[in-house]
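Left out: one protein chain. Kept in place: all the others.
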Amino acid sequence: MLTDLTIHELAGLFRRKAATPTQAAREYLDRIAALDPKVKAYLTVTGEAALARAAEADARFQAGAPLSPLDGVPLGLKDVLCTRGVRTTCGSKILESFVPPYDATVVARLQRAGAVVLGKLNMDEFAMGSSTENSGFFTTRNPWDLSRVPGGSSGGSAAAVAADLAAATLGTDTGGSIRQPAAFCGNVGLKPTYGRVSRYGLVAFASSLDQIGPFTKDVEDAALMLQAIAGHDPKDSTSATVPVPDYAAGLGRGVEGLRVGIPAEYFIDGLDPEVESAVRAAIEILRGLGAKTESVSLPHTEYGLAAYYLIGPAEASSNLARYDGVKYGLRVPGSRDLIDMYSRTRGAGFGAEVKRRVMLGTYALSAGYHDAYYGKAQRVRTLVQRDFQHAFERVDVIVAPTTPSVAFKVGEKADPLSMYLNDVFTIPVNLAGLPGVSVPAGFTRAGLPIGVQVIGKAFEEETVLRTAKAYETATEWRKRKPELAA
Amino acid sequence: MPEPKITMQEVEQVARLARLALSDAEKESMRRELDGILSYIDKLRALDTEGVPPTSHAVPMTNVMREDEPVPSLPQADMLANAPDRSGEFFRVPKIIEE
Partner (left out) sequence: MSGEYEVVIGLEVHAQLLTRTKMFCGCSTAFGAPPNTQTCPVCQGMPGSLPVINRRAVEFGIKTALAIGCSVNADNRFARKHYYYPDMPKNYQISQYEEPLAVHGHLDVEAAGAARRIGIERLHLEEDVGKLVHEGSLETAQSSQVDFNRAGVPLMEIVSKPDMRAPEEAAAYLRALRAIVVYLGVCDGNMEEGSLRCDANISLRKRGAAEYGTKVEIKNMNSFRNVQHALEYEIKRQARALDTGERIVQETRLWDPDKAHTVSMRSKEFAHDYRYFPEPDLPPLDVEARWVEAVRATLPELPAARRARFMEAHALSAYDAGLLTGSRALADYFEAAVAGCGKP
C-alpha cells in the first residue's frame, strides 16, 4: 500500500513512474475516510484541492521534472498554521470559522515544493496542552490504543502519521508539543532550533518558544521535511540567517567518536521503568556504534517547568488578546456594549485550559507581580540555557527520555499540574532554543510506543539527525504499525 | 494552612484585565487551580538569580529591519471577509462605554 511508505520511498516510486501522486493522494483520502472516524486526527480534509494538486504533480513526473523530493507527497498540517482560503481554527471555537487570506511561510514553501496538502489536523486549543483533550472540538485518539491520548498539543499531526493518514505532517513545539506526541505515537518528531523555521503564519502561542517541525515515519523523511521549510524569512524578524545545510547529505555518517551526554536529572523517580530501560538500551546501542557517553548535569532542569509556566502563559495572554470578536472569529451576539462583547466572546470562545493560561499570564505580567513572576522566570531561563552551554562544552549531543511516561488514558489526567509534568524533559530544550528530536525506542509490554530524545547545539540539526539515524538503522521499531481495522 | 497565593478578588481583577467573563463556578475553580499552579511555581523563589540577566530572546540577534519600500496591501474584501459585523467598508463594534 502506498500509505505504508515513507516520503523517500514514495518519491522513488513517483520518479520510476511505478506510482503517481494522484494514486497516493486517493489512497490516503480513502484511508482517511475509512479510519479517521476512529482516530479523529483531521479537523478539515481538503480532498478536492489535494487531488487537483496531485494531478499537477502527476504531469511534472510525467515530464521528468519534479519540483523537489516532496513533490506529489500527501501531507497534513496542524491547524495552527494559516492556509489561505482554508479554515484555520487552532483547535478553538473562537476561530471556528476563520479563513485566513494568506498562507504561512512554511505552507507556501511546501506548496512551492509540490507537496499535496490533505487537510488540517486537530490540536489542543491554541497549542496549549499535552493530550489534545483541550481541543475545542474533539479529542484525537492514539492509533496504538484508541482509549488513550496521542499526546499534545500536536496530537492530530502525530496520530495521522502513526495511522498512515498522511505521509508526514507538520506540528509545532513550544514546550514539547512535537516531541511528546511523537513519543506517544511512535513517530519521529523534530523540533528545530528556535529561528531555524519561519513563524510567519504560525498562530502564536508563546512567541519566544514556538517552533514548527515535522512528524515523519523515519529520520530520513524528517531531514527532507526540514530541508523544505528551513531558512531565513524576512517576514519573521526572529528567523535566523544561518545558512541551511543539506540535511540529508550527512545522515549516514554514523556516530563513531560522537560524545553523548546523559543528563543525570532526567533519570528521576517517577520515570516509568519501561521508559527508562528503553532509553538506557538506546544509549547502549549508540555506544555499540562507537559513541562515547558520559554523564552531564543540567542542574536547573526541575526549575524549567516552573519558568515555562510563567513565560509561556505571559506571552500567550498577550498573543491571545487579539481574539475579541472585532475583526475575525467568534462574536457572541446580543452584547450591551463593547466590553460586554469582549468578555462574553472570550468567555464563550476559549476553553478552560486557555482561560487558565491567559489568567496566569495576565497575573504574572501585572503591576506588582511582574518582577517576582515574569522577571524571575526570564532569569531562570538564562540559567537553564547556561546549563546546556556548559554541558555542550564537553559533549556533542544529549540523549534522554522524551517523556516520563507513555500514553495515558483519555480523561486520566484531570488536574492541570499533573498534565504539565508530562513536559518536564522537553520544556528545557524550548527555553534554551535548542534542536531536539524524539525517535521510536521500543514499546512497553502493553504495546505502547516509547520515545528517546536527542538534543543538540543550536543549528546543529545535522548532528542530531545523524545520531537519530544511526540509532534507527540499528533497530527495527519503525517496522511495527498499529493495528487499525476500518 | 498556607496562605492562598491568589484571592477571589484578584481572580476577578485579572479576569477584568483579560476581558474574560467567568461564571461563579469558573471563578472558584480558577482560583483553586491558579493557587495550585502558583504554589508550584513558588519554587523559583528559592533560586538565587542575583546578577543573572533575563533572557527575552532564545537566540541572540539585533538590528533586524526592512527598507521603507511599499508592498501592495491586501484587498479590502479579503480583510473584511472574516468580519463578525461588517458595515460597508468598516468593521462595526457595539457601543463603547469608557470604564
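The letters A and B name the chains in turn, as written, and every chain counts its residues from 1.
Criterion: a residue touches a chain if its C-beta (ideal position, glycine included) is under 8 Å from a C-beta of that chain, and two chains touch if they have at least 3 such contacts.
Nothing here was measured: the structure is a model prediction, and the numbers come from that model.
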Which of A:215, A:374 or A:459 contacts the chain that the document leaves out: A:374
Residue among B:3, B:24, B:50 or B:67 that touches the chain left out of view: B:67
Chain not shown, touching residues in chain A: 81-82, 88, 90, 95, 98, 100-102, 104, 199-204, 207-208, 234-238, 314-315, 318, 321-322, 324, 326-328, 338-339, 342, 362, 365-367, 370, 374
Chain B residues that touch the omitted chain in the full complex: 17, 19, 56-57, 60-71, 73-76, 79-80, 87-96, 98-99
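As a working rule, only the chains that are shown with their structure count from here on.
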Inter-chain centre distance, chain A versus chain B - centres from mean C-alpha coordinates, in Å: 23
Complex interface listing, chain B residues touching chain A: 6, 10-11, 14-15, 17-22, 26, 30, 33-34, 36-38, 40-41, 43-45, 47, 49, 52-59, 61, 64, 66, 74, 78-79, 81-85, 91, 93-97, 99
Residues of chain A that touch chain B when the two form their complex: 97-99, 101-102, 193-195, 208-209, 234, 237-238, 240, 300, 302-303, 306-307, 309-310, 317, 321, 324-331, 335-344, 346-348, 350, 352, 355-356, 358-360, 362-363, 366, 372-373, 375-383, 385, 415-417, 420, 431-433, 458
